[in-house]
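Sharing a structure below in structure tokens format, with a few things to ask.
Not every chain is included here, but those present sit where they belong.
Here the chain labels run A and B in written order, and each chain numbers its own residues starting at 1.
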């Protein structure tokens, strides 16, 4: 890209301080940005970098007051981070590698309906009776089973696998290696100690605007559907078991796992490596700290942490006492010494 | 499918109450079942649903006594859940997408022996000197290395990878993206702080009736074999390190990991996100709670939980006291106040 500082300021509805005619070619982090790049200062913790950065321009808050001399132009905006995100998006549009058309060899079964402007990468596989919307990107080595539906503008990255009957909404992103619709883990114990496989006949539904991370696995329902609702974002290496339902706009970090038939509400935020047992209800707006182990249902709005998880404040209070245990033991010993030396009464 | 209630009852050796001539087309969950479907009631916790379900028939226990009026026919059987599983299996046979034959392009090396009625999906890769039994299904984008053996009736789902020399038994299921036989994690520290790779020459053996979940990884042995014995079921995203041996009919839930050279017995049940250190022996019939961290060997029949894991009853006793710690601290303070105010003796 090539824009002047003035042009960028105008895009961001910002005010320029310094030479607005200088040219910007790229974006960078404030510590690493080189001449010709633009960066931002959102958190004053990083203020020192604004005085030493080599960036040609820095997006700052409209009320930022420099305490030292600056070697860079400023663009003052209301919210520097949001403005920078706008630039990221514009830049992304310019540099992104637009994939289009059909690469060969690729495989498509019978009775499929395929929209316009789609990309089908080499060695991608599409089964029978598959329905694919407009502007869908199917990267190389992707597997799409029979009777799958994929909505407009969805991207399925390299080597992801979607089992038969699953439904994926519009504007979804499924990252490389993710598996959608593998069999739920259901086995009935037999009298001789062996297990009989319980057929898994359901599917997975991803509603619109859902994002699924790399190598994440989502099992199909035994009957009915495992459901991830609109706008929910799952990170990498997450396990979603059969018949789980996750609400709208919930965000789950990497390596978390949710056991069978558990329902998670809307607008939840779970940190990494969280585990949730099966058949629970987690209300809306629940927050879970990293490595939380959830063994019972949680009401709307709570924040829990620990394994087994407890309410956040209790967890930290408990932690403080636990860390003081060696001291408490000493105090008990001192009491015992004193009390045992008392004259019998 | 299309059967009358009487036909289904006869298949299940059950007794009909209501109109046995009504027709059943599908299976459903009791809360969601529509007219024309059959469902079941195994756990009386869900009894309320039997009075409101729209299902045309419900499989119930032979001693079930309705407390309200029913709008559905009943099929009374000894074990409703088992009977429903039988139906699931029958239904699965009817609707399952039978894959057969060879899709093109696919790749097969030299000196392979391939059984009858197999499916080789497009873009599946089979190396040299591979032996494949009858009725094996190799889905698209699967990779099978040189000298691999696969027994009759085994299914390898899309994009699974099997490294050279591994042996897979009969009636196994390997789900999408699973990796069988990747190098064990073995590196010898050198004097300069760098690591030298220790060649991993062994393989992985999956005995008959083993099931491997999506994106699970099983490393080959350094020498000899990493072994998963007959009937054992592994869920998704599990890590099995080099030279591990897992006994028969053991069930391990998602995201658990077992470190190098550990031996696990028969008929064990591990919940999700369990970790087991290396070079341990876990006896038969051991149960582990979710997120357990096992740092020493465990004897036959024990149930452990926690990290580091301890016997289940001790864990819960300990947990109760830990949760009372703030109270205990207060009691110590009260004692101190009282004792320190005592006259010197």
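Assorted remarks:
One rule holds in what follows: a residue touches a chain if its C-beta (ideal position, glycine included) is under 8 Å from a C-beta of that chain, and two chains touch if they have at least 3 such contacts.
Source: prediction; values computed, not measured.
Whole-complex tally (this structure file, single sequence, 2 chains shown): 3 copies.
Here is the rule we use: only the chains that are shown with their structure count from here on.
Rounded to a whole number, the gap between the C-alpha centres of subunit A and subunit B is 26 angstrom. Remark: subunit B residues 27-29, 32, 81-82, 85, 88-89, 91-92, 95, 97, 103, 105, 121-123, 139-141, 157-159, 173, 175-177, 209, 211, 213-215, 231, 233, 235-237, 248-249, 251, 253-255, 266-267, 272-273, 290-291, 307, 319, 322-323, 325-326, 328-329, 332, 335-336, 339, 342, 345 touch subunit A in the complex.
The part of subunit A that touches subunit B in the complex is made up of residues 105, 107, 123, 125, 127, 141, 143, 145-146, 159, 161, 163-164, 177, 179, 182-183, 185, 187-188, 193-199, 201, 215, 217, 219, 222-224, 237, 239, 241, 255, 257, 259, 273, 275, 277, 291, 293, 295, 307-308, 310, 317-318, 321-322, 324-325, 328, 331-332, 335, 338-339, 341-343.
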